[in-house]
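Below is one structure, written out as C-alpha cells; the observations come after it.
A single protein chain has been removed from this complex, and every other one stays in its place.
The chains carry the letters A, B and C, assigned in the order they are written, with residues numbered from 1 in each.
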Amino acid sequence: MTMISPDERAAMREGFGRLLAEKCVEADVRRVMATQSGNDPALWTAMADMGITALMVSDEHGGIGAGAVEIEEIMEEAGAALLAGPLLSSAFIAASLIGLSHDDDAKARLLPTIASGEKIVTVAFTGDSGSWDVPGVTVTAQLQGNQWILNGAASFVLSANLADMLLVFAQTPDGLGCFEVDPAHVQIEPLQSWDPSLRLSKIMFGQTQAVHLAGVNDATFEQTLDIARVALAGEQAGACRRIFDITVDYLKTRVQFGRPIGGFQAIKHMAADLLIEVESATSAARAAARALDADAPDKDVLINLAAFACADAFSQVAATAIQMHGGIAFTWEHPAHLYLRRARADAQLFGQSDAYRERFVAAMEKAA
Amino acid sequence: MTMISPDERAAMREGFGRLLAEKCVEADVRRVMATQSGNDPALWTAMADMGITALMVSDEHGGIGAGAVEIEEIMEEAGAALLAGPLLSSAFIAASLIGLSHDDDAKARLLPTIASGEKIVTVAFTGDSGSWDVPGVTVTAQLQGNQWILNGAASFVLSANLADMLLVFAQTPDGLGCFEVDPAHVQIEPLQSWDPSLRLSKIMFGQTQAVHLAGVNDATFEQTLDIARVALAGEQAGACRRIFDITVDYLKTRVQFGRPIGGFQAIKHMAADLLIEVESATSAARAAARALDADAPDKDVLINLAAFACADAFSQVAATAIQMHGGIAFTWEHPAHLYLRRARADAQLFGQSDAYRERFVAAMEKAA
Amino acid sequence: MNSDAMTIGDEVRAWLADHWDAESRRAKAGGSLAEWMDQVMEAGWAVPSWPTQWWGRGLDKKSVSAIVNEFRKVGAPGAGQDRTNITANSVMQFGSDTLKRKIIPEFLTGRAHQCLLYSEPGAGSDLAAVRTRADLQGDHYVVTGQKVWTSGARNADYGLLIARTDWDVPKHEGLSFFIIEMRQPGIEIRPINQITGDSHFNEVFLDGAIVPAENRVGDEGQGWKVMQTALAVERLVMGDGAGERRQGSSKNNVVSLIDIARETGKIDDPVARQDIAQAMAYRQLNALNMLRAKQDMAQGTASPIMSLGKLAMSRILHEDARVMTRLLGAESMLDGADHARAADINYRTANAYMTSIGGGTDQIQRNIIGERVLGLPRETEADRNLPFRESRAVTG
Partner (left out) sequence: MNSDAMTIGDEVRAWLADHWDAESRRAKAGGSLAEWMDQVMEAGWAVPSWPTQWWGRGLDKKSVSAIVNEFRKVGAPGAGQDRTNITANSVMQFGSDTLKRKIIPEFLTGRAHQCLLYSEPGAGSDLAAVRTRADLQGDHYVVTGQKVWTSGARNADYGLLIARTDWDVPKHEGLSFFIIEMRQPGIEIRPINQITGDSHFNEVFLDGAIVPAENRVGDEGQGWKVMQTALAVERLVMGDGAGERRQGSSKNNVVSLIDIARETGKIDDPVARQDIAQAMAYRQLNALNMLRAKQDMAQGTASPIMSLGKLAMSRILHEDARVMTRLLGAESMLDGADHARAADINYRTANAYMTSIGGGTDQIQRNIIGERVLGLPRETEADRNLPFRESRAVTG
C-alpha cells in the first residue's frame, strides 16, 4: 500500500510536528476546546495544505495513498500536542472505510473532498453500549422499495457536529451494512465529554433515508476499526511520551528539600518504570502499524496488544504524572489533567483494555 | 464458645511465643524439615503440656474449649516461627471437625487423645484438583452390608505421614459424609513439597473399610474449612509480620553507599507499603476469627476477605523481602526463602485467592 | 470500664438529660448552636482532659471516651474537642494565657472559623521552606508572602499561619506560628481552579498584613514544632475515612461497587468481580485497621497503624475510581448533569489526588511511615543545616 519512503515519512512527520509546535501549543488547545466546534479551522486548512488530510486517500482520488505506518506516526505528533478536531475521524477513519468499500461512486464523490479537507465525514460505529463490536450496532436498515430506511440510534460518534456526511453502520436483513446519511436528516445530540477537547454525539434515526455504501460488511467493520485502533495507539504513544517528557523536565527544575525532586529515589524510580511504559507504547503502536500494512500473520496479536498496552500506558503515565507534579497539577491551569482526560477517553474509544486482552489471548491461541 | 478471658489468652500466647523462641528457632526449623516426619516430638510434647493441643477440644473431652480467636492468635506465633508439624491439621482442624460432628462415640474416643497430643488425626478434604470444595471430593463411600467401603483418592492431605487416624470426606449416595480410616489400611504416597517444612500426602483407597462419622455433611465440610482458613490466616499474618520485621532490621544494619540501605527512599517506601499489608493481614485474620466465633452476619464476608488478603499479603511480603535483602537472601542459608516457600504453600491450602475474591463478592452481594 | 468512668458516664448522662432533647436533637434551653456550645464548654464537656481552670475537668482518656460516647448516643455535638479541634489544641499547648482566653472560647463554641496558611508555591512537600516573612515591628508583626491550597479562606475569621521570622538560621529553626485575623486590608484571596472543576482552595496573598505579637503561638523559632503538632492531629483524622468527608463534595462518598456493577450489567462478569473484590477489600481492610488502632488506643497503647490510614485511603480512592471507570466503560467518557453517574466517577478520579497529594503526598507519607513508625534512617536533606538565606529555596 505504502508508496512513501522512510525519508519522506520522516520529513512529513517533522513538518507536521513543526506546524503543531506553532499552531497547537497549550494555549491553542485551551482556546479550541472552549469553542463549540472543537476544531481550529485555520489549523485544519494548514494540515490540509500539508497533505495530512490526504494521507489515507489513494492517489487516484487525489490523495497520497499512505498506510497505517504513516498515520500512526502522524498520530503520535497529534497526540503529543493534544490536537483536537476531525483528523482521526474524517481523514483517517472515514477515508479508510470508503477506501475499503467497493463503492466507486462514493469514492469518487467523497474521497477527493476528504483529502482536500473541504468536507468532513465521520463514521457511526456503535450504540449506547459503546462496545464497538458487531452486536453493539443498534441502528437497523431496511429496504422500502428502492430506498434504504434507518431507525435506532448510534452513540459516541466522533466529530458529528462538524460532519458534512455521516457513514452509519447498521444491521440489515443480510448482516452489517454501511450507509451514507445527510446530517440534516437526523437528530444529533451533543454528548458532554469529560475530555473537553473531544466532541461526541448521539445520533437518532427515525425513518431516515440513507444511501447504501456498497461492499461493506462485518469484515469491513473490523478492518476499519483496526485502522482506527492503530491510529489511536499512535495518539496514545505520542501523548504518553509528551506528558512524560513534561514531567521529567519538571523533576529537574522543581526544588524541594534543597534539591531537584528528580534526585529523590522514589520519584526517580517511578520515572524509570514509566519510561518502560512509554517506550513499550511506542514500540507496540509502530509494530501494529507495520503488521497491519503488511497484513502479517501476527496482525491480530499485535493490534490487540497495542490497543491495550498503549491505552494502559497512557492512562498510567498521565495519572502518575499528576502525582509526580504534586499540587501544581491539581490546578486547571496546568496541562497534566488535559492528558489524563485524553487518556481516559482514548481508553474507551473503539474498545476497552479487558476486551482487548481477551482478544489478544484468543489471537495467540490461534497462533499457538 | 470461648470461656477464655483476654488476659488468659494473652498469657497463653506469650507462653507459646516463649516456647517457640526457645525450641523453634531457625536452626530447629531446618533440623526438623530435614527429618522424614517433619515434626519435632520434644516440641510437640511441650506444646501438649502447655495445653496448645487441647485448645479446640471441649472441656468435657479433656480440652480447653477455646475458639477461633484463640487459635488464630496461636497460629500467628506458629507462623512467625515457621513451626512445622501437625498442630494445625490434628489439634485444630481434626478436633474441630469431630467437635462439629454428632458422633458422641468418636468424640469420646478421639478428642481426649488429640487434646493430650497422644494421638494425631488428620483430615482428607480434596482430590487431585486441590479445589477444597464439595465437587473436589473424589473419594466415594458405599455401604456394603453394614460396612462402609471407600474408593478413590484424596490428595494434599496434611501430616498423613504421622496420623494415627484419618478422617476422610467422601461422596456417599446421600451427599457428603466423613469416615474414620485406619492409616494401616490405605496406601499413603508422600508428595514432595516445595516448602520443605510441609508434609503432604496422597491417599489411595481401594475397597477400604471405614467407620462413619455421624452428623457430618456438606455444611460441616465448609464449617471445618472455615476454621482451617481462619487458622491459616493467622499463620499467614504472623509469618508475614516476622519476615517483615527481619527485613526491617536488616535495612537498619546493612550499609551500602555509606549508609544503612533503609535510608534509601525506594527501599523505605517499599517498606512503608509492606507495612500496610502486614497490618491489614493481622486485622483481617483477627476480624475473621471474631466473626466466626460470634457466628456474625458478616462472617462469610470476613472469612473470605481474610483468606485472600492474608495469602496475598504473605506472598507479597515474603517475595519482596528477598528483593530487599538482595544477594544474601538468594542463598539457601538465609531464612527469607523459607518464608517464601511457606507463603506459596499457604496460598494454595484450603483454596486460592481468585476463588476467595469471587466468594467475597458473592457474600457482599448477599449483604447488599 | 473502671469505676471513675462509670461515675462520669452517669454524670454526663444526667447532665444531657437535663440540657438536651434527644428527640428533637436540640438544646432544651433553645437558642443557637453556639449557645448550646457555650453550655457544653461551661460544663467542661468540650475539653474534658484539660485543666479545670481552662474549660476542662482534668480527666483521663477513658473518661473522655465515655463522655464522647454519651454525647454521640443522643446526637449532641461539642464534646471531646480536646481530641479533634486543631486550633484550640495548638493554642492550649503552645499559646500565651492571653491568647488562650481570647481565642479558645471562640473556637470551642464554633463561633470562629479558621483556615490554614501553611503551603506556598515553593514549599509544598518541603513545608519548612516557606518564604512568607513576618517581621516584628513594635507590638506586632508585618507579614508579606504568598500561601496556597488554603481551603475555607473566604469564610475564615482566623488563619493559622507559618512564617519566617529569622533568615539566618537553618530552615526549620527560623519559623514562627501565628493566628492572624483574615479580615484585614493586607490579605487578598483568590480561588484556585481545580482539575475537579471545584474551587475549594485559594491562594492567599499577604502584603503588609498585621498580626499582634500576642497572637504568636509558641516562641519565635518554635513554629515548625507547633505546626507539626497540628498536622499530626490532622493526619490521624484523615485516615479514618475522614479524607472523603473533607473532599467538600456533598455527594455520598461510599458508593457500592456492587450497585454500579448491577446497574451497568457487569455484575456477572468474572473479571470485573475480581476488580470489585480487590477495591472493596482495600476499603474493608483499612476500616479493620482503623478499628484495631482505636482498640489499641482505648487500651492506652499508641497505635502505629493510625499513621497508615491516609496512605491507605489514597489507594482506596484511586482504586475505587479505576474500578468504577472500568464498570462504566464507554459511558465514562461523558460528563455533566445529563450523565450524572459518569460525572460522579470522573469527579472521583480527579478528586482522589486531593488525598494522594494534599496534606502531604503519598511519597511524604511513606517517608513518615518509614522513619517514624519503622525507625528507618532519615532522608538526607541537602539544606537542613544551611542558614535559610543560603539555601536553594532562596538562591534558586
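Note that contacts are C-beta pairs under 8 Å (C-beta built on N, C-alpha and C of every residue); 3 or more make two chains touch, one makes a residue touch a chain.
All of these numbers come straight from a predicted model, not from anything done at the bench.
Taking every chain of the complex into account, the chain not shown here touches A, B, C. Interface note: of B:Leu191, B:Met204, B:Ala296 or B:Ala362, the residue touching the hidden chain in the full complex is B:Leu191. Among the residues B:Lys107, B:Lys299 or B:His337, only B:His337 touches the chain that is left out of the figure.
When the omitted chain is restored, the residue from A:Asp59, A:Asp104, A:Glu118 or A:Asp273 that touches it is A:Asp273. Where chain B meets the chain that is not shown, the touching residues are 126, 129-131, 155-156, 191-195, 198, 200, 255-259, 261, 264, 266-267, 319, 322-323, 326-334, 337, 340, 344-345, 348-349, 352, 354. Mapped onto chain C, the footprint of the missing chain covers residues 269-271, 274, 380, 382. For chain A, the residues in touch with the chain missing from this view are 248, 251-252, 259-260, 262-263, 265, 267-269, 271-273, 275-276, 279-280, 282-284, 286-287, 301, 305, 308-309, 354, 357-358, 360-361, 364-365, 368.
Convention: only the chains that are shown with their structure count from here on.
Chain A and chain B have Cα centroids separated by 53 Å.
Rounded to whole angstrom units, the spacing between the C-alpha centres of chain A and chain C is 43. In chain A, the residues that reach two or more other chains under the touch definition are 264, 266. Listed for chain C are residues 363, 366, 379, each touching two or more other chains.
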